[in-house]
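The complex appears here without one of its protein chains, the remainder shown in place.
The first chain written gets the first letter, and so on, giving A, B and C; residue counts start at 1 in each chain.
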Amino acid sequence: MTRWARAVLSEGTVVAVTLTVVIVAVLLLATGYDPVSVYATMAAGSLTGAGLVSTLQQTVPVVGLTLALCFSFRAGVFNLGGEGQFVIGGCAGAITALTLPGPGLVVIAASLAVAALAAALWAAIPPLLQEHLDAPIFVTSLLLNYPAIAMTSYAVKAWLKDPDSSLMATRRIDGSRRIGPLAAPGSGPGRAIADLFGPDSTLTLVTSGLSWSLPVVAAILAFTIFVNTRLPIGLEAHVLGLNPRLARHTGVNVARVVRVHMLIGGAIAGVVGALVVLSSHYRFIDGGLDGTGYAVTALLVVLLGRSRPWGAVVAGFFFSALIVGGQAMEREYGLSSYLSIIIQALVIFLVTLRLTRAWRTR
Amino acid sequence: MLSEGTLASLTRALTPLLLLGLSGLLCHRVGVFNIALEGFMLAGAFAAVAGSALTGQAYLGVVAAGLSGAVIAAAFAIGVIWRRGDPMVLGIAVNLLVSGLTTYLLWAVFEVRGTFQTPQIRPLPQVAAAASELPVVGPALGTLSLLGVLALAGLPAMRVFLDRTVWGLRLRGVGLDPGAAESLGVDPRRYRFVVITFAGVLGGWAGAQLSLGSVALFTENMSAGRGWVVVLALLLTNGRVGPLVGVLAVFALADAVGIRLQTYGFPVQLSDAAPYLATLAVIVVVGIRRRGRRQLVE
Amino acid sequence: STPAKGAGGPEFVYITDAPIGVNQFLELGRTGTRDAAAALGGTSRTFESNDTDQSRRSNIEAAVAARPKAIVLITFEFDDLSVEYAEAHPDQQFVLIDSCPDGTVPANLRCGVFKEYEASYLLGVEAGLLTRSDRVGTVAAIDIPFFHRWSNSFALGARSVNPKVSDRQLFVGGDNPVGDPARAKELALTVAQAGADQVFAVTGGGNGGVFEAAKETGALAYGVDVNQCPQAPGSIVDNAIKRIDVVVKDLLTSIVQGRPGGTSTAYGLAEQGSTVTSLTEDAAGSQCAIMKHPEILARVREARDKIVSGEIVVPDPVKAG
C-alpha cells in the first residue's frame, strides 16, 4: 500500500469505523430496525447508481475546500475562515459570469480567476491583522465569515437580485457560461459512452452527473502536492507547522509563508465557490453556499486527514458517502438523517481517541 | 437606543453567554482548549426542556441540563486527557454529536422535529421580580432567573475562587504547567477531568438559561453559534475574567443594538454582522493600543 | 414513511425542502399529498430534505429513479431544480407548491402558488381595528420579498381601516432564521417597545418566541400557516393559513386526468387556498382572540368579499420587486 493509503486507512481509523458501525447497529436494534438492511440501504444509496453520483458530486467541492484549508493548516495556521472565502468566491464568480462579455470558456476562466482573487484578498485580512495587531488568525478568520456572508447577502438584496424570482438570488447564468457535465447525455462523448457501456451503466451516470469541476479540483490536488513537496515554501510551511521557532531560527520568513499560504488557500476556496455556482446552482443564492455545509465538512476532513492532500480525498469521499447514504436511509426507513450526523461525529471522536494505542503510556 | 429596554435585552442575551463564559474560562485555566462549548450548551438546552416537559418542574430541567452537560463534558475530557486527542477535533466532534443526538432524541422521544413547545414545559421563574420597579436597571433585573443570578454572581466568585482558594491555585498551576503540577503530586489529569466536567455543568446551565430562561421551548440547534462567540472571547482575552466579561458584553450589546438598528431602517444583514464587526473592532483597537505601547518601549 | 406499495394505483412522491419537524406547512404538504393520493386510488411517499441544495438534488434523483406518477415539490427552494429536472426528464410529471419559477413553465411541471398576501391583508384589518397605539409590526424570518407577502400586506390591511397606523418590520436573519425563538422573541420585544401592540409572527419555528413576548408585554400576536391560537390563548388573534391539501389535490387530479401542464395557478381567498382561521369551519373552537369581536369579524368578512369580487386588489409584494 502506498504511504497515503496507510496514513488514512490506518488501523485506528478502521477500528473507529468498525466500532461506530457496531454502536449505531445497537442503537438501530434498540429502536426496532434491522441494522443489516439499514446499512445495506446506506451503502447502496451512496455507492451505486444515482447515489454514487450524488456522493461524488459532494466529494468534489468538499475535497476542494479541504485542500484550501490544507495550505494554512500545514503551516500551523488555524484558518477557520474557509466558509467566508468560499462564499466570497462564489459571489465574485457569479458576478463575473453574469456581467463579463465574451465567449463562454473565456468567461468561465475569468470567473474562476476573479473568484480566486476576491477570496484571496478576503483571506489576506487575517494574516495582516496578525502581523500588525497581533490578532490571532484563528479568531479573525472565524469572525470574518459573518461579515462575508452578510456582505454577499446584502449585495444580492440591494443590487443583484433577480427581479423575476422569489429566490433571494442573482439572475441565472447563461447556459454557455456554465460548467457542464463531463459528458452531457445528448453530446457526442455522452452518446458514445452511453452506447459503449449502456445508458444506465455507472460510468454513464457518473460522466453525465459530474461536471468539469472534477478535473479542476484534481488539478488543485496536484498543485497542492507539488507545492508541499517540490517548492521551498512548501518545506518551510511544513517546518513552520512542526516548530515555528525552528523556522524562525533557520531564516524562514514566517510572515511571508503564512501570508502566501493563506492567500493560496483563500484563492482555492474562492475557486471552489465559483465552481459550485457555475456547475450546480447556476446563480449565486443568498445562503446557498454556506447552506451546503461543505465548509464544515471540509474542516472535519482537514483535521482528520491531518492536512495531507490524499487524506482529503479519501476522507472527503467517506464523509460525502455518509451524508448521501444517510438520506437514502431516511427515504427508505423514515429514520432521521441525523443518524448520519451521529455516525460522522462518532467516527471522528473514535478516530481521535486512537483506540489502537495503549491507554496509559507511562 | 440605549434605553431600559436595551439594557434588559442585553441582560437576557448576556446571561447565557456569561454562564458559558465561566464554563470556558475554567477549561481555559486548566489548559484545555475547549471548542465543545456549543455542544455543552445545546445538550443543556435540550435536557432542560426535556426534563421540564417530562416532570413539569423547571428546576428538574435545570438538574437534567447540568447532568447532560457533565456527561458530554466528561466524554470530551476523557478523550482529551487520557487519550490525548486533539481538543480541536474532539470539540468539533462533540458539537456535531450533540447536534445530531438532540435532533434525533427530539424525534425519537417527543416525535417532534424543528421546534418543541408545549405548555408542560415550565419556564424558569423570575426570582428578582421585585426589583423590576427600580429605575434603569429594574427591567433588566426583573427578567433574571436563578441561573441569571448565578451568572452574575459567578463572576466575582470565580475570581475569588481562582485567586484565593487552594483549588484555584492548583488548577491554575495545572493549566500553566501540568508537568510541574504532577511533580508535586497534583495529578493534572484528575484535576482537569473534574474541572472540565464541572464546566460541563455550567455549560449545560447556560443551555437551560437559553431554553427555559426567556423562552420555554427547544429548537434544533438553538445554541446558534453562541458557543463559538464564547470561544472567540476567551481567545481574545486569554482567559482573564474582567476582559472576558467585557468582550461578551460588547458582543451582546452589539447584538441588542444590532436588532434595534433594524428599526431605524438598517438592513438585517447589518444586525447579523454587528456583533462580529464589534468584536473585530475590539481586536483592532486593542491591537493598536498594544502596538503603541510596544513602540514606546523600543 | 413507506405505505404499502404495489397497490397498483398511481404513486406520488412528496419532497420537502427542509425537515418537516413542527413546520406545519410542510406537514400539511405531506398529509395533503397523502389524502390526494388516496382520493385518486394511489399511494404516496415523503422524502425530507435537510435544507441543503445537495440533499434536495439527491432526493429528486432518487424520486426520478422510482418513476412515480408525479413528484410534488414545495417552496421556492425548488424554483431552479424543478425546471432543471423537469427539462432533463420530460416523461416525469412534477408539481411545485407555494412557488413558481420565472419564465415559461415546462409542460411537465404545474405550479400552485398562494396569495398569502390576501389573508395577511385580512389580519391587518383585524390589527388596524384592535390597535390602541396605532402601531403594528411584523417579525419575519428573512428579509426577502417572499416574506414581505405577509409583512407588507399586514400593514396595508391595517392602514385600510385605520390610516393613522404606522408599521415596523423586523427580521430574524442570523444562523437559523426560521428556528431561533430566542432571537425572534428579542425582536418581538423590540417591536413592542417601539409601541406596537399588534405583532404578526412569520418566523417558522421562532413563532413561539414571538408569542412569549406577546404574553409578557400584553401585545396581541398573529400566527401563520396553521391555527396557532392554542399556543397562547388570548394573546393570539388569528392566523393566515394556507390550504395545501386543496391545492395538491387539485393539481394531482389534473395530472391523473391528463389535462395539459405548464401551468401556474394562484390560490387566494376566492379559491379558498389561503384564508384566515376565523373564516374556516373550525373557527369556533380555534381559541383565537378574534372570536370575541364579532363586529370586527364582520369587517373582515366584508373585506374578504371585496377581495374576492375584485373590488379590493391586494398587490403581490413579490411581483412588486
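We take it that contacts are C-beta pairs under 8 Å (C-beta built on N, C-alpha and C of every residue); 3 or more make two chains touch, one makes a residue touch a chain.
To be clear about the criterion, contacts and distances are computed from a predicted model.
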Per UniProt record, name of the chain withheld from view ["Hydrogenase maturation factor", "Phosphoribosylformylglycinamidine synthase subunit PurS", "NADH-quinone oxidoreductase subunit K" or "ABC transporter ATP-binding protein"]: "ABC transporter ATP-binding protein"
Touch partners, limited to displayed chains, of the chain removed from view: A, B
Residue, one of B:Arg83, B:Arg159 or B:Arg172, that touches the chain absent here: B:Arg172
Among A:Thr18, A:Thr31, A:Ser176 or A:Asn253, the residue in touch with the chain that has been omitted: A:Asn253
Touch residues of subunit A, complete complex, unshown partner: 229-232, 234-236, 238-239, 242-243, 245-253, 362
Contact footprint on subunit B, counting only the chain that is left out: 164-167, 169-170, 172-173, 176-177, 179-187, 297-298
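The rule we apply is simple: only the chains that are shown with their structure count from here on.
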Overall pattern in which the protein chains touch one another (line/ring/star/complete/other): complete
More contacts between chains, B-C or A-C: B-C
Cα-centroid distance, subunit B relative to subunit C, in whole angstrom: 36
Residues of subunit C engaged with two or more neighbouring chains: 142-143
Touching two or more other chains - residue numbers and ranges from subunit A: 157
Subunit A partner contacts - residues on subunit C that touch it in the complex: 1-2, 45, 47-55, 57-59, 61-62, 64-65, 76-77, 79-80, 99, 101-103, 142-146, 318, 321
Complex interface listing, subunit A residues touching subunit B: 31, 78, 129, 132-136, 138-140, 142-144, 146-147, 149-151, 153-154, 157-158, 299-300, 303-304, 336, 338-342, 344-346, 348-349, 352-354, 357, 359-360
Residues on subunit C engaged by subunit B in the complex (per definition of touch): 19-23, 142-143, 168, 170-176, 179-183, 185-187, 189-191, 193-194, 204-206, 208-209, 212, 231
